[in-house]
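All protein chains but one are shown at their positions in the complex.
Lettered A and B in written order, each chain numbered from 1.
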Amino acid sequence: NPISSDDDSKKFPTASVTGFFHLDAGWFSQDDLNRATLGDINDGLGFRRARLAAKGFVAEDIQYILEFDFAQSQARFVDVWMQINNTKLGNLRIGRFRQPFGMSELTSVRELPFLERPVTFTQTPFRQTGVMLFDTRPDESGTWAIAGYRFLSDNFGNVFADTGGYGMATRLTRIAFESGENRLVHFGVDYSYNDPGRGNIQLVSTNEIFLAQNPNLGPAGLSVLPIEGVTPFVNTGVLSVDEAQFLNFESAIALGRMAIQGEARWVQALLTSGERALFPGAYAQVRYMLTGEQIPYVKKNGVFGRIDPHSPWTTNGGSGALELVGRVSHIDLNDASIEGRRLTDFTAGLNWYLNANTKFQFNYIHSRLTDLSLGDSEANTFGVRAQLDF
Amino acid sequence: NPISSDDDSKKFPTASVTGFFHLDAGWFSQDDLNRATLGDINDGLGFRRARLAAKGFVAEDIQYILEFDFAQSQARFVDVWMQINNTKLGNLRIGRFRQPFGMSELTSVRELPFLERPVTFTQTPFRQTGVMLFDTRPDESGTWAIAGYRFLSDNFGNVFADTGGYGMATRLTRIAFESGENRLVHFGVDYSYNDPGRGNIQLVSTNEIFLAQNPNLGPAGLSVLPIEGVTPFVNTGVLSVDEAQFLNFESAIALGRMAIQGEARWVQALLTSGERALFPGAYAQVRYMLTGEQIPYVKKNGVFGRIDPHSPWTTNGGSGALELVGRVSHIDLNDASIEGRRLTDFTAGLNWYLNANTKFQFNYIHSRLTDLSLGDSEANTFGVRAQLDF
Partner (left out) sequence: NPISSDDDSKKFPTASVTGFFHLDAGWFSQDDLNRATLGDINDGLGFRRARLAAKGFVAEDIQYILEFDFAQSQARFVDVWMQINNTKLGNLRIGRFRQPFGMSELTSVRELPFLERPVTFTQTPFRQTGVMLFDTRPDESGTWAIAGYRFLSDNFGNVFADTGGYGMATRLTRIAFESGENRLVHFGVDYSYNDPGRGNIQLVSTNEIFLAQNPNLGPAGLSVLPIEGVTPFVNTGVLSVDEAQFLNFESAIALGRMAIQGEARWVQALLTSGERALFPGAYAQVRYMLTGEQIPYVKKNGVFGRIDPHSPWTTNGGSGALELVGRVSHIDLNDASIEGRRLTDFTAGLNWYLNANTKFQFNYIHSRLTDLSLGDSEANTFGVRAQLDF
């Protein structure tokens, strides 16, 4: 939605406003052992994300975005960066952005086939503040990206530390066996090295649904702490580390109306105690458009993109698009002296796209949790999302 | 202020930016007993509201708004919803919005004839997160709305609770005795049933002026808690309840340049102690445009709308519009074992509309407060507001 300037002779800067919201509801059932392990998880309803952004160009090759999220009791930074396109070395991005690591991470949250990214989402640097060089190969047969940043940034893009506090990430993707539009095989590899500024990292995840609220319900209603939400199923706690390395392999098969995608990753933490801890995770998912639309593979970014229904919903007929999705994901945070639990999630989902900008998502998640002390337990979760973006 | 897309072939999504601010100042005088009852109330100046919103359409019949308020030390949710118009059942709204209950509540804060809604404002569910069906009768002779939501949502649209946490609200309005534009009688009835998720509700109100600030004035200046503000005149404290029902009757007479409006409402709380407590409230107000403009009745919403001055203020003459307003309001929060006090407010006001988007408001409020232990006391308040919206 670019805004036109009324001074037509002045082409730049441009500015447009974009945004979206995720309104989620979740209902939980836990077996007794799961409740003993995690405590009772409350059902909930709330805005998972509610974002506004201004973006545009200040010159032919210099673009920007300032994006903020107002959900969960505080206005926080999302993407805030400038980007200089087409330098001799590639495109150069400076600011706070998703680091080049992970196919599911680099898929826009506006275009997730499930309510949340898989449990492997905790095994990534994700948004940090730094500098990235990246580009697509001239024949669009792959992408590359390499970034350096200060680590670990807070929710507002800041890092403050004398010793360490640096990291780097890189991603390479290739297309193989292309046989027509959206019919191809994708491979990718990602690596990240991190020396956290305060010597701490933490791996933590819910069972792929996230609901949170400010528990202060009084009319004053202005206090912000603490946040309550879905209890983490797996959690290393805060780890004192000298460094943490992340390695990831991506693969995907695009088959027109169907897409298969999987990643396997490892976090190796060098604890200040001298121990090395290795935390593996993986997921595989399949998507199938019941109504026949293509699941577009975006060559520029090496990820899948937005569904555009053949027959958008209208008051006079038109019913939108339907998609069936399934996923299995796994993470093991037990290693060395760390008992962070092990989780396997099985998810079945249905997505109803009213049009390219409106969808409803339904997820049923069956979770199998292993606690080294308490044993194996199970939980089932039903989640719904309403999403509108512009 | 719709933003035009530079791709003219792509009609949707649209996005426009709107907003407004309320800059208020208030001065208080209290008699000795009032000061003994409430403590000393400081004079104050501050932004009551400062809101920005993006709104538009993503399809012919699907619209949205994301609106946030930055006043009072924290960015909070206002309206965040999507709306599907003209379904077979009516218009369908999903998200966080003002629930269909109360004529003064459904009047936009941009168009309030007084600085604040009457004390009866605490007797309403107001903004909650849920789903609403609503429409105007085909001959525009009335409106209907029914909504279900999770209750009680925080300032960010979230609810988190296993037992209860649901509510519903409905509103019906009818026009009678219509004898020309803005000459009619309005009737309405509203009902709401609520089972609060944490078993708590609280009824609380100032004397119809609200000033608040973050008392941390040091240069660090970044802390957010606690908020100081005008002391509540009436306050039940937090009540443990099994359920709370709200009932309201609306009536209004539109007489062109004059409008009379009143509502009477009751909250019945079923306390967990087994007691039933009944809290009545009511108000009546009259408005008169000294400069002769119509006070428009908006049939689509069943409320009064915006004043558009005949002669907007300009530097070369044009003086805007003037309106005289008066209101009496009453609430009694003493019942069963609850001693929440009883308040009657008498307000006289003058509104100066420079144009349709700029106004200054002046309110003089005489408050009579009854505390069951301490007796009757009085306070007088003078309040000023500067408002600009776009």
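Assume a contact is a pair of C-beta atoms (placed from the backbone, for glycine too) under 8 Å apart; a residue touches a chain by one contact, two chains touch by 3 or more.
Small disclaimer: the values here were computed from a predicted structure and weren't measured.
*Asks:* Could you tell which one of B:74, B:153, B:235 or B:367 touches the chain left off the display?
*Replies:* B:74
*Asks:* Going by the contact rule already stated, which one of A:40, A:140, A:154 or A:181 would touch the omitted chain in the full complex?
*Replies:* Considering all chains, including the one not shown, the answer is A:154.
*Asks:* Among A:202, A:268, A:344 or A:370, which residue is in contact with the omitted chain in the full complex?
*Replies:* Here the residue in touch with the unshown chain is A:202.
*Asks:* To test your reading of the contact rule: which positions on chain B touch the chain that is missing from view?
*Replies:* 1-4, 16-19, 21, 23, 25, 40, 42-47, 50, 52, 70-75, 211-225, 228-229, 312-315, 354-355, 357-358, 386, 388-390
*Asks:* On chain A, what residues meet the omitted chain?
*Replies:* 3-6, 12-15, 17, 52, 54, 56, 58-62, 64, 66, 68, 72-75, 77, 80, 82, 84-87, 94-96, 122, 129, 150, 152-162, 165, 198, 200, 202, 204, 224-227, 238
Note that only the chains that are shown with their structure count from here on.
*Asks:* I'd like to verify one number: the distance from the centre of chain A to the centre of chain B, where each centre is the average of its C-alpha atoms, in whole angstrom.
*Replies:* Each chain reduced to its C-alpha mean, chain A and chain B end up 38 Å apart.
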